[in-house]
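Report on the following structure.
Every protein chain of the complex appears in place save one, which is left out.
Now for chain A:
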Amino acid sequence: MSAADIPKIRIRGLRKAFGSKPVLDGVDLDVAAGTSMVVIGGSGTGKSVLLKCILGLIEPDAGRIEIDGQDILTLGRRARQDARAEIGMLFQNGALFDSMTVRDNVAFGLIARHQSSRAAAHQKADTVLGQVGLAPSVGDLSPSELSGGMQKRVALARAIASEPAIMFFDEPTTGLDPIMGAVIDGLIVDCVKRLGSTAIAITHDMASSQRIGDRAAMLHKGRIIWEGPAAQILESGNPIVDQFTHGRREGPIQMELRR
């Protein structure tokens, strides 16, 4: 197998249960280098848990997580940290540090990771803030003074500031108006293509999945039940995927509603 065939990220048989409740139940997923993968799936199916397992924030029960062909779960602590240091993450709720200014938030990873000087990191932070359409004066504000859309953009800036080789976006456009959503999608595509990074994006928004993704996968009941080109997701031929992408009430997915 040549190097080009090794996917940047390869997940095999990933399992994670909380208590007796299995959340991930044998997830298999490949993401080729330089491409973006969109993951869709119902609320609570474990999309965020999947990303957190790859990031090492949650310890999976079983399975393999390979980055560049190397199973990071078997690596030593140090090597594992190094492998994960090249992943940038946009958290579902932003997770901005509210005790710091916006500029310190964006510069945080640069200072912690590259040991670059504060001044240089702040300069870079202003540049990245500019790339996500925020004026340098926003850098002096604290995150709580920003609107939800601005917070998302700051979180995006923080995730991409150190130009990581792998980027995760957990529902980057949820809760934004359609125009702002399109803007954020554009920014994501922009920086993924510009940096040649590999990306996994989680979204509930079909329009957004078409804009961001090269390929798409659907997580359902702990497994990837469909994987293919993102452009085909609306005509996948899989009844479960169809019900989800078209938002139909009737179909194979039974919502568990209790009254």
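Methods note: a contact is a pair of C-beta atoms (placed from the backbone, for glycine too) under 8 Å apart; a residue touches a chain by one contact, two chains touch by 3 or more; residues count from 1.
The working rule: contacts and distances are computed from a predicted model.
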item: Listed names "ABC transporter permease", "NADH dehydrogenase", "Protocatechuate 3,4-dioxygenase subunit alpha" or "Ion-translocating oxidoreductase complex subunit D", matching UniProt entry of the absent chain; value: "ABC transporter permease"
item: Options A:A17, A:A32, A:A85 or A:A165, residue touching the unrepresented chain; value: A:A85
item: Option from A:A62, A:A79 or A:A112 whose C-beta touches the chain left out; value: A:A112
item: Sole residue of A:A17, A:L73, A:A95 or A:L234 that reaches the chain not shown, by the stated touch rule; value: A:A95
item: Touch list for chain A against the chain that is not drawn; value: 52, 55-57, 81, 84-85, 87-89, 91-93, 95-98, 108-109, 112-113, 158
